[in-house]
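The complex appears here minus one protein chain, its other protein chains still in place.
Going in written order, the chains are labelled A, B and C, and every chain counts its residues from 1.
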Amino acid sequence: MAKLVMTEDETMLADSARGFLDSEAPVKALRDLRDAGKTHDAALWNKMADMGWAGVLVPESAGGSDMGSAAANVLAHEMGKTLVVSPFLSTAVIAATALRQVSDARTEAALAKIATGDVTYALAVDEGTKFDPNAVQMTAKSDGNGFRLSGKKQFVVDGGLADRLLVLARTDNGLSLFDIPADRAGVTRDASNMIDDRDAARITFEDVEATGDDLLGTVDQAMDVLRPALQAGQAALAAEMSGLTAGAFGMTVGYLKERKQFGMEIGRFQALQHRAAHLWCEIEVTASAILHAGRMLDHDPENAALAVSLAKARATATAQLAVQEGVQMHGGIGMTDAFDMGFYMKRARVGAEWLGDYSYHAEQVAALRGF
Amino acid sequence: MAKLVMTEDETMLADSARGFLDSEAPVKALRDLRDAGKTHDAALWNKMADMGWAGVLVPESAGGSDMGSAAANVLAHEMGKTLVVSPFLSTAVIAATALRQVSDARTEAALAKIATGDVTYALAVDEGTKFDPNAVQMTAKSDGNGFRLSGKKQFVVDGGLADRLLVLARTDNGLSLFDIPADRAGVTRDASNMIDDRDAARITFEDVEATGDDLLGTVDQAMDVLRPALQAGQAALAAEMSGLTAGAFGMTVGYLKERKQFGMEIGRFQALQHRAAHLWCEIEVTASAILHAGRMLDHDPENAALAVSLAKARATATAQLAVQEGVQMHGGIGMTDAFDMGFYMKRARVGAEWLGDYSYHAEQVAALRGF
Amino acid sequence: MSGNQTVEAFRAELRGWLEDNCPQEMRDGGMSEDAICWGGTQWTFSSSAQKDWLERAAAKGYTVPTWPVEYGGAGLNREEEKVFHEEMARINARSPLQSFGIWMLGPALLHFGTHEQKLHYLPPIARGEIRWCQGYSEPGAGSDLASVQTKGADQGDHWLVNGQKIWTSYADKADWIFALIRTDTDAPKHKGISFLLIDMNDAGVETRPIKMISGISPFCETFFSDVKVPKHQIVGEENRGWDVAKYLLTHEREMISGGGAGLSGGGRELGAILAESAGEDGLTDATLRADAMRCEIDALAIGLTLERYKDQSEAGQGAGDASAMLKYMGTELNKQRHELLMNAGGSDALEWDGPLGNRAGDWLRTKANSIEGGTSEVMLSIVSRRVLGLPG
Partner (left out) sequence: MSGNQTVEAFRAELRGWLEDNCPQEMRDGGMSEDAICWGGTQWTFSSSAQKDWLERAAAKGYTVPTWPVEYGGAGLNREEEKVFHEEMARINARSPLQSFGIWMLGPALLHFGTHEQKLHYLPPIARGEIRWCQGYSEPGAGSDLASVQTKGADQGDHWLVNGQKIWTSYADKADWIFALIRTDTDAPKHKGISFLLIDMNDAGVETRPIKMISGISPFCETFFSDVKVPKHQIVGEENRGWDVAKYLLTHEREMISGGGAGLSGGGRELGAILAESAGEDGLTDATLRADAMRCEIDALAIGLTLERYKDQSEAGQGAGDASAMLKYMGTELNKQRHELLMNAGGSDALEWDGPLGNRAGDWLRTKANSIEGGTSEVMLSIVSRRVLGLPG
């Protein structure tokens, strides 16, 4: 197994990403987007694609850089630090991983378009309030050589901006995954007014036609394609959350050193010191789980389930603690919209739910550990 | 409903109990008993009986003082402070409450003997590792006019010293409660070497004869008699645990004020201050739940289930926190047998399990609150 | 008639009155921001039912049931007050009026005010005519509330007030403000503050709303530039305003802690809300279930503690610094409860005005609970020093 230490390449990637994002996508970019009533910045995404990020998991044969999950996680972590808004997870991580599970001319072409930033994707799985692929009720009824899709999806992250949708639906003997354009007849998208100001939608499918070509992978065997895509997405989301945790924690420690109360820096108060130190310890431990998940996905993907759930569970718990402590330690100012901490808290909350909450991944861990 | 405030009578009872126990049963009494290899001090129990404590729940007609559950809780709380060893809960609270549910000459006589300290009781319910009366498998098979009891009980607190046993067993159509002498043929008692140095036993019943007279209450309807007894016992145990919590907390705060490290009292360290303050807050909140349980048992016993489970759950959680913080804040000395803190920790652990652990009572609360 | 009979007679009478007077639309148990009637000159009733309900309740003194009748209340004693809340809850009645005047200024005036002040200020509060806000905090002061910089210069018959307040709740919608003003700049920090009542319509008073992370602006910055405040508009003695502030802080802490107490309406809903999120077999998610049970246990026990302290205080046993405890425990619990509700709500809770209404906004709002009215850290330090007697 590769070592649990950042490689030189990874460190360079992180540094260059940070440099780019600090100038192109600081938290203020999210604020400006929100104030403009928008949820997507196409120009930013094009620049990211130009830097090769959209193709981070696309094979070189399709024009990608194929750097692997650990590298994707490095990018996600850096994006998390300044709450970057982009379809990176949905498109470059989840959709690209799903598509590369199937080798044919169509997926090769789709991957090429992902790498160039010419197509965006969203994953439509959830139907209830909680992530649970096995509970999907949406139907894809056989109809001649094709299918007819009917049902409702919610919490489709990037579902408003995406050009194409990966849709999980129930076929005769199992689940199947479809890759269809978002503007196909019968598809209705209602933008969700998300607390983290990012793009998401509730989507209704009314008797939507899908051909055999729209099927990604084998009928009734969606999980062959979806499982690796979900795992890559969950790990990258964990990395993004660890980035936002780092961002919130950095602000908090800075504030502890600078803010004075009762005549001294509040960072001199031992109770706050110990809480900040505890939080740092949690952050360090979570960092290991995320690094490990990337290594497992790249080197032993068949056995990565435990590592991925570990990473997502830890990242979720640590992010909640970081933003809660962040707001409390900042006091009133942390509660104002003019200050950035609230953005971190809201993003952490959405990240906690997406692709499985703490409880979901804890149950995965329990099952894999035999209790 | 009576007020949630200690009455003058209750305050006086507490004061007089404290005065007696400080001289007759400080923690050292437990230590001496343990060092002597004993689990019971009959002389102490006789003195308590002389003070009327054994009859605190015995009707006046049977020679008791009939002071009610809140008063019993006051006594239990004071006993908890110095980890008093006595059959108070098993005999004066649980058995007395069970016996007074049935009005006849036999129970009247038994109650009179409890009040004078001439008989001790133990309650034999548990068969597995967790408290669960409904899971009882021990059988009491009809045999002519009587029954034959077969099965095993464990964690019978005071089961080694008790003169008589209240035994829960399964009859043809439900559960029944038997009141039999502990030395009846077929009863084998194996002392449990308890971590809190108190009396407890594993008891085997091999074809033990019981007559109709040995039945307490109606056949198949044990819960009519047992439920009030359990509730009184659970509330008094919660009170005892709140007493031990107070004892451990008092030691800890005293130590914080006196112990110096790095040139100052450790009680000046804000991190410890906040933890001690948090613990005090928890203790105060738990005190309300215990007072409330006593009031409900005395004034509205039919509806006391929620109050009792609330008290036992809170008392359990608070006691664990108090002893854990107590040991940690005392440092190495708190880990030595020569110091008393370990006795508190061990008693808290046993109290946590007896008559239903946190989880058991939390589930009762959830059921009563509709989720 | 025994005390118990009197109380039961009151219950019967009240039940009849509620039946006749509480409009059906006001019987939905509404607790959300929208459902609240705040009153004041800028107030617009959301329905005629809301207006009727306020007027009928105010006529009986039921907007401030425990205040003396001469000041607009119903003069209920403690037992009757309990019955009042029980009967209101029984029919799920909304509170006819809520306001800082009722919660904060009223108690302060009842304790420190002159008879004239009470007669002048209290009835308009009880009738919902005048809305008050609170001016304590100042920019940068944070937990150090007594570091008041806003100055009142003595001009004989009035003070000339200059300075700035922050976190003034709904100052933009209020008619009057009660504020801590430094009237002696030479005295020690706590000794030169006065508790003044200021008309928001006076020249020189300006407000600017602060947008919060929940997207709304319940707080404002409030600026005073050469505002003239007549000398009779002081509560308590000159330079002794900190006494009034402390009294109100204690009161406020108890009030804020009550929000998490579980015996109030909001608390009683927890089980029901969770049941909604649960499947047919109940709440089977182990993590959520464990958290919910702990929250429910703690909420009930904190509720009982509020009850116990009220009983103690009635029995003449002061609760003392216990209000710091209640504030700490109540607000921390309330935050946990709302985390739990967000968790239970899943993705439905992640939208503004989504299927679960304002659940996210309510959640974010609770984060201020452990900051406003004294932070949790300040509360713990108070307990540590004053209750436990730890050095420092």
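What we mean here is this: contacts are C-beta pairs under 8 Å (C-beta built on N, C-alpha and C of every residue); 3 or more make two chains touch, one makes a residue touch a chain.
Please read these numbers as outputs of a predicted model, since none were measured by experiment.
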Which displayed chains the unshown chain touches: A, B, C
Given A:14, A:219 or A:276, the one touching the chain that is not displayed: A:276
Chain C residues touching the omitted chain (full complex): 286-287, 289-291, 293
Chain not shown, touching residues in chain A: 3-5, 253, 256-257, 265, 267-268, 270, 273-274, 276-278, 280-282, 284-289, 291-292, 306, 310, 313-314, 362-363, 365-366, 369-371
Interface residues of chain B (partner: the chain not displayed): 126, 128-130, 154-155, 192-196, 200, 259, 261-262, 269, 271-272, 320, 324, 327-328, 331-332, 334-338, 341-343, 345-346, 349-350, 352-354, 357-359, 362-363
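Here is the rule we go by: only the chains that are shown with their structure count from here on.
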Mean-CA-position distance for chain C and chain B (Å): 41
Centroid spacing, where centroids are CA-atom means, of chain A and chain B in whole angstrom: 52
In chain C, residues with contacts to at least two other chains: 377, 380
Of all residues in chain A, the ones touching two or more other chains: 269, 271
